[in-house]
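To keep things clear, I will list the structure first and then write my remarks on it.
On to chain A.
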Amino acid sequence: MNIRAITKLAAGVALLAMTAGAVKAAEEVEVLHWWTSGGEAAALNVLKENLQKEGVSWKDMPVAGGAGSAAMTALRARVTAGDPPTAVQLLGFDLRDWSQMGVAANLDELAAKEGWDKVIPPALQEFSKYDGHWVAAPVNIHSTNWLWLNKAALDKAGGKVPTNIDELFALLDKFKAEGIVPLAHGGVPWQDGTLWEAVVLSVGGPDFYKKAVLEADPAALSGDTMKKVFDDMSKLRTYFDPNFSGREWNLSTALVIEGKAGAQEMGDWSKGEWLRAKKEPGKDFVCIRFPGTQGSVLFNADQFMMFDVGKKSADAQMKMASAVENPAFQIAFNKVKGSVPARTDIPDTDFDDCAKKGMKDLSEASSKGTLMGSLAHGYAQPAAIKEAMLDVITQHLNGQLTTDAALKRLPEAVAAAK
Partner candidate 1 sequence: MSAAPETISAGSARFTRFFIYGALIILAIVYLLPLYVMLSTSLKSLDEIRGGDMLALPTDPSIAAWMKAWGEACIGVSCVGIKGYFWNSIKMVVPAVVISTLLGALNGYVLTKWRFPGHKLVFGMMLFACFIPFQAVLIPMARLLGLMGLSNSTTGLVMVHVVYGLGFTTLFFRNYYEAFPDELVKAAMIDGAGFFKIFWRILLPSSGPIIVVTVIYQFTNIWNDFLFGVSFSSGEASPMTVALNNLVSSSTGVKEYNVDMAAAVFAALPTLFVYVVAGRYFVRGLMAGAVKG
Partner candidate 2 sequence: MSFLEIRNIRKKIGSVEILKGIDISLEKGGFLVLVGPSGCGKSTLLNAIAGLLPPSSGDIVIDGQVVTDLHPSKRDIAMVFQSYALYPNMTVEENIAFALEMRGVDKAGRAKAVAQVAKTLQIEHLLKRRPSQLSGGQRQRVAMGRALVRQPRVFLFDEPLSNLDAKLRVEVRAEIKALHQNTHATIVYVTHDQIEAMTLATKIVVLKEGIVQQVGTPAEIYNRPANLFVADFMGSPAMNMLKGRVVAGGIQLFGAGGQGVTVKIPPSVTTSIPEGSQVVLGLRPEAISDQGSADAAAAASAHIDAQVMIVEPTGSDTFVTGKLDGTTFTGRARAETVVEPGQTFRFVFNLDKAVVFDPESGSRID
């Protein structure tokens, strides 16, 4: 290598270093989220590209595992170190808890400019704001009280969709007679909780749900209605296959897709599995509200909470929040994710039948006041209480607690976790 080549190389390296420095100096958002793979990540990529067009680079910080629990650990480490990410995917009460620590940025100005107050459902706003100030940009709204039915199995069982829990039991009996698994369920606490909250809503109605779940009223948690809830849970348990324990939700969905099982209670994200298996709503599968919960929506929304990272990235942060609420992005993202837009002003033309139904249900429930937070997904109670309730629910479902014991234990657990 001669001198000239070395000089050239050195110049190249220097140039490279300068560009690297330049990239760093540009606006950047660091985003902690747990949409780490497959379609979800691809959906998020849309946001990344949108931001890049505006000159904001995206530093990805994906942390999967346990519905965000590993991500929460990582977040704690970063906040404790005094170096929080710019934006963090957070759920319900976690948002409040973090805001309470005084680490949130203020999005009021942007929200006012873009009129978020008018387009985002008030039930959700409660969680996107802290102390009256916007701290987070909601991405989507999932709802959890769905029942997914295999169309062929349903047709074989008479074709009539159940509208209350007793009809559900009748249908499940027919599935059983067909020789398939009546209800596909995965035995992990959050799935047990998802099923339980749907049963609570179905058995007790929206007011009871508010009382028992949102307010955690001890009387409601141990009363007769709750007894029926637990009894129904025990009964539903008899429709599971023996291998449900610890099974991931998508394996349960696969059972329904393949016709090995008749139905699954699951949030709208499971639609992705159906679409991926090239199944069409209405033709191959049927999406209905969990029997007895028509007119109410238990929601769970993904939000990006903006952390206070100082002036340096504040502008990029605002750009990102704005990009999240951009209707085009909301459509693109939610089509892939199976959820519905967090804004109620978005036309449903681009969405499939299940999503259209979801959007319609959402705006109805929102206006009727029956849009309520999901317990299993952190929109009904703070983490401590939620986990304490899930403990009881999952132990009861697994036969470790009798119904009577569960009724006694549930208010105790809530009290102990407060």
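The set was built so that all candidates are chains of the complex that A comes from, given by their letters.
Observations on the structure shown:
Everything below uses one rule, namely that a residue touches a chain if its C-beta (ideal position, glycine included) is under 8 Å from a C-beta of that chain, and two chains touch if they have at least 3 such contacts; residues count from 1.
All values reported here derive from a predicted model rather than from experimental measurement.
Here chain A touches just one chain among 1 or 2 in this complex, the one numbered 1.
Those residues of chain A lying in contact with candidate 1 across their complex are 30, 32-42, 44-45, 48, 58-68, 70, 73-74, 76-78, 80-83, 85, 248-251, 254, 258, 267, 269, 272-273, 276.
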